[in-house]
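Right, one structure below, let's go through it.
Note that this complex is displayed minus one protein chain, with the remaining chains in position.
Coming up: subunit A.
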Amino acid sequence: MEEHETGVTTYEGEQHVVAAAQHILKALAASKNINDGLRKTLLDVETHLSSMSSRLITERRNIKGAEDEVKSWEANHSMIWDSGLRESSEYLNAVREIETVTRSLQSLCVSENWKQKELLHRAEGVLQIAMSRLEEELVHILLQHTQFFEPEFMSFHSDRVDMVFDESFVSAEDEAIEEASRRNGDCSQSEFGIIDLVHADVIPDLKDIANVMFASKYHQEFCLAFITSRRHALQEYLVILGMKTLSIENVLKMEWDCLNSKMKKWMWAMKIIIKVYLASEKRLCKQILGHLGLVYQSCFTEISKGFVMPLLNFGEAIAMGTHGPERLFRLLDMYEVLENLAVDVDILFFDESSCFLRHEFHKLVRSIGNTVRSTFLAFENAIATYRSAKGFPGGGIHPLTRYVMNYIKTLTEYRDTLCLLLADESLVSVPHSTEHGTSDLTFYPMACQLRSITTTLESNLRNKSKLYRDVALQHIFMMNNLHYIVQKVKSSELSQFFGDEWLRQHTGKFQHEARSYERVTWSSVLSMISEGSSSTCALSLKASLKKRCTGFSIAFEEVYRNQTGWLIPNHQLREDVQISISQKLVHAYWTFIGKNSSGIGEKWIKYSVDDLESFILDLFGGSSRSLRDHQRRK
């Protein structure tokens, strides 16, 4: 207030001086003793003086008005922008006024005019109070109008199957796989959109504040307050998403179940954070600061840096771990999520100030890619070294076969990604699509890998088959498993990778196993009743026939007892094998009986041809039966 009064008094004194000077100048100009040039100069100075004094008068008045406005709010505890539109625009006008005055005084201030300087300091003082106030208002508006978008736990939790590679192989059951392997396409894409992180109504207010603060060269304060407020808001979003920062040490020590759910959550959160929060945050920065040059981009980088890095670090921790084959799918999911976000990240962080983040993101994509690749390559090794202590009765389809085939079948869902990742490493150049527009997948590195995996599986199975003492069962086991492999390949996208040649070859393989089985099991049984062995001497013909008959029955009973316990799970295959046995055995038996029944009598012929036919249908059912039971039932 004192300052104010002295201001008024000096102002009056000054006016007197200026008026006197003007008077003298006018008088001098009126004198006839001077030339025109000098007269003009004198009049110019007079005009300048009068304009200057009037300017100072108006500026003094302006400062006074603005100062009153600014200071009146200092005593008031309510926020200006909360009080109403009139209040805020009046305040803004006052600030603009004081800013204009300050600027014009600064331009005048080249002269050592003490009065002007004093006026300038007064204006700057008022400006500082106003700026400090605007900063508070800014923070307050951001605080009050930040909107929290709470996403539902979207459909992202991948409905791909979790494969667990353990003795029980529970999760590798076919039905579960069929059900789960339907991939949820990118339907979720549409759910992502830019949202208003701060209520749209206050954007013009924020923009106004930005404009005056930048015009008054308080842009540093604005940016700092804006960045800090927005960082806090982003932290809040992390809380909403339920994302907690984990140390790398913890991630590496985490149990798979827990880690798996963290990975799923991370993928889900990454999508929302990049596509929704950060994209929206950038738009917010642009809305408020976009017209002021590139500053919006650097503000955005500052806001998001500390927010993004811990998220990337989780990914780094995952990439660092060593993972069993069952984790491959989750890793692939992660890789695909990152791949899909790469474009968004490039757009978000396109400039110099943020290239650090962009590079870090791409480094992470590469690291995860490498982890995917090494995990995939380790899978084959896991199959090669897989040893099961347990015996596997019945010769059916080994859980390992199921697991491996379902595993690689699921892999085809990721074929684009895997092809890309494996092609990186492979020296074999990937052939481009043929003239028909379709590419021959069988030459892809991924296809080679897949075939190599089944080869490894085959040799592991071959080793396992040796555990059966019965050679016939070894063949049944191999036949079953090879047949299963071929069926899996045929009925799925795998066929594109394996190709017709492979299918032909492997169909041949299981058929060969079937023939070998027949030979091993039935040739000795058949030999009892076949022609060749009947040419002994006539005397013992009858006895020999009887003996052969009994021998056949015993041999057949033995096979029946054994092989009803064996298993051919595939109905078609079982039927084929049974038909083939029937064709040979029943025909030979029928011929044998037809020829010799008169010679040996009915009582030696234990089984009719029909009996035999129906007994053969009992084979490979998986539950051991005996023909003695059969007779008792009769």
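Note that contacts are C-beta pairs under 8 Å (C-beta built on N, C-alpha and C of every residue); 3 or more make two chains touch, one makes a residue touch a chain; residues count from 1.
Basically, contacts and distances are computed from a predicted model.
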UniProt protein name of the chain not shown, from "E2 ubiquitin-conjugating enzyme", "MMS19 nucleotide excision repair protein", "RecA family profile 1 domain-containing protein" or "Protein BYPASS-related": "Protein BYPASS-related"
Chain not shown: contacting residue from A:39, A:64, A:103 or A:140: A:140
Residue touching the undisplayed chain, where the options are A:71, A:232, A:264 or A:519: A:232
Sole residue of A:31, A:76 or A:132 that reaches the chain not shown, by the stated touch rule: A:132
In subunit A, positions touching the absent partner: 77, 79, 82, 117, 120-121, 123-129, 131-132, 135-136, 139-140, 142-144, 146, 148, 217-218, 220-221, 223-225, 228-229, 231-233, 235-236, 239, 244-250, 252, 305-307, 309-310, 313, 316, 320, 322, 356, 360, 363, 367, 387
